[in-house]
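For this view, one protein chain was removed and the others were kept in their places.
The block that comes next holds chain A.
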Amino acid sequence: MLSRFSDVLQTAADVLAPPATRLEDFEYHWKMILNFYQNYDENNKLHVEETRIPHHLHQMLQLIVDEEKEQQGGTVGPCMEAIVQRSICLLDALCALAAAERPPGARALALTTGTALLRRTRQPCVNSAHVYRPLQRMLIQCNENPASPTEKEEVELLLTLCGLVRREPGLANIFTTPFVEDKSTLLSIPEDIQKLIPIRSKVGKEDNATCSSSADDNASCRSQKTVYDDNDKFLLIDLLLSYLNSADNQVVLRACEGIMIVSSLPEDDIANLVTSCSPACETIVHKLASKYRSIPANVDPSDVDHLNITWAYVAQDFGDKSYSKFHGYRELTSFFSWLDYCDTLMKECHPTIASHLSRTFRLNFLEGAAESGLTDLHHAVLVTAIVAKCLKVIDSPDLINEFSNWLVGEGEVSEWPLLLALVNNCLTDNHDLTLETLRFFETIIEKGTEHSIHRVVLARVISRGYCAPPPAFDDDERDRLNDMSIGREREYNREAMKQLQHEDHVNEQITDILVHEGLEPGLRPEHDNIHRVINSFLLLLPRAILSDPVGADYEHYIHDAHRRYQYWLDATSTFNWPADYNGVDTTASSTHSYDSRPEADIHLDEAFEPLKLEQKDPKQFSQRLVLRSRDLTSQNSHTEEEFDEGPFFKMIFKLLANMPSQPYQVNLHLTSIISQLALLPHPNLHEYLLNPMLPTAKKTPTLFKTLQEVARRLTMEIPRLRNFKKIIENTRLWLMSEDPSYDENADHNQLVESLIVLEEFCKELAAIAFVKYQHSLHMQR
């Protein structure tokens, strides 16, 4: 009442006297606030919003904003000057209000006023001790109360300070040791303010009693500062970290933003403060690990891969309580949201912090929390799904590096236990575990670093030990082959004719594609070689059991291979891989094998003569020819040293050979991994996987040998099924329809499914070989 009356008086006075200056207005509102508190009755239960305090504070703020607009050349106006000089100790008063929370609601008001002052003015003079000290005190005093109802306002003020630091990094210093007072001073209210605003502080009452009640105590507090100096602190980060455990997701979000702003400052000394004087990295990773541990063990692993969570998502989404898609959704969302925050933070922050954070991530999350789950067979499926998803979603180079090194090991350790464990997980009889681990390997390759790809894939093939000199070709061998081929040809019937027509058709299609791409066969010998390679894959399976003998989708595969190959060229462009990559040579290293044995050519051409008189073009190539040329190279090589393809390829080939007895999904991911590897622009890997004519020792497993093995088995077993053509046709339709109900359908035929996967996989490999060849030609030009 009194204050309103004074306002009226003031208005009346304005009419009579010349209008007051801005500073006089400012002083007037200040006095009104002090008056209110001088007469404040502790028993008064009125909320602060029902008093004139907000009005006066708002007016003072507006006066500062207004005067700033008129200031020229960065000078400070008289109202702001009064604050900086502490002739009007507004900020200390706000601090006292926040500490006392009198009248009720005063703390939130003090915090929002402080925030508004910093946000609305261009020059809030935060580097002045009379500005930053009360702000620090206010933050510390509010922070003393866990789960305070004003968390939101507190963290807004903190974020605002981070914003100021971002614009003027030098300000970070005011939150570091020599400028931050010791804790008891921070928890006290200066005596002059206690006289001006005689209300008892609610927070830190004991500290008030011990520290600021007498001048002596004050002195002793100050002397503690030196002790404090030994122990460097970065108050800004410490305060931000304390809000990460808030139950309010919006508060957590603000704290996250603040941490990101401070961590992304380019100044080295700030980054060093964050890593060495604050537990920031440890706290962030600890939180990740605890979110990981709270994921229920009975979450369905197949739910993990569909999640697509970004870090601010949780803050926004969790208001929506009805939204819980499946068991464990909330926990998984919370975990992946936090992972995305770690990843985003690592991309944006100072390199020093990024490397410290990624090391902490490996130590405290990957090794400390996740690793044991991968070998614990009760949980391995879910853990693998989660860890694989982690690797899939992360994007920061530091994090990917650390993640990869955890998986494959560093230095020259020959067999890294974790990698071996993953390989073995693929080979258990638990198909779910095989599937999830294959998915993981898919991601490991997709996210591969030069080091990790080397360790997993290249380590053994780099020696080219899989290559064996062409075998001696003796007459006995030739006779044997002749007998064999004649024997087979005797069995020709109508199906054989169809097979030949089919081969002609495929040949024509390939020729069309090659001509279309300007690679006319016959123009250059290499063109014929690539024709052979493609043929080897496309004619692997006999026509009689093909689900799609027309092969209408080659173009699709070529297009797809082209896109993916380009991706790999870009992704590996910085890798120190052999530059002498020569697609022509390696795609068709038939120069080593096939071409170097003209007898074989003659022999086989003769073999076909009775049936294919019109076939004069040597590029025309037949399935049997490929099979035989393979057989040839496998002979007579028992004397050679055995090539060890390493645990990873052993596992891949073993699973591949087992395709007919494995679930569709396993085969799909298996072939996807191999096609990914075939795309890698590394010459050795290329010839090892994509050159069917490569001369190898008999016992050396190769992709093509394994594929032939599977093809033989399918060719034997499928025709035994009753009505097999119909089954093949239906299965193909089902698989292509992408109908989810198919998975639940009991009577699907695993054997036929594997046939279709193999059939399409061969097209894919042919397309990859073609695209890589085309690229190498292009590079030569």
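Of note:
Note that a residue touches a chain if its C-beta (ideal position, glycine included) is under 8 Å from a C-beta of that chain, and two chains touch if they have at least 3 such contacts; residues count from 1.
Please note the rule applied: contacts and distances are computed from a predicted model.
When the unshown chain is looked up in UniProt, the name that turns up among "COMM domain-containing protein 3", "Ras-related protein Rab-2A", "NEDD8-activating enzyme E1 catalytic subunit" or "cAMP-dependent protein kinase" is "Ras-related protein Rab-2A". Contact with the chain that does not appear here is found for just one residue of A:Arg254, A:Arg460 or A:His502, A:Arg254. Among A:Arg167, A:Lys654 or A:Arg712, the one in contact with the hidden chain is A:Arg167. Residue A:Glu348 is the one among A:Glu348, A:Glu450, A:Asp504 or A:Glu717 that touches the chain not shown. If you put the hidden chain back, the residue from A:Lys31, A:His130, A:Arg564 or A:Lys698 that touches it is A:Arg564. Where chain A meets the missing chain, the touching residues are 65, 115-116, 119-120, 159-160, 162-163, 166-167, 253-254, 257, 260-261, 264, 302-303, 305-313, 315-316, 320, 322-323, 325-326, 344, 348, 442, 446, 556-557, 560-561, 563-564, 567-568, 665, 668-669, 671-673, 675-676, 732, 735-740, 742-743, 756-757, 759-761, 764, 767.
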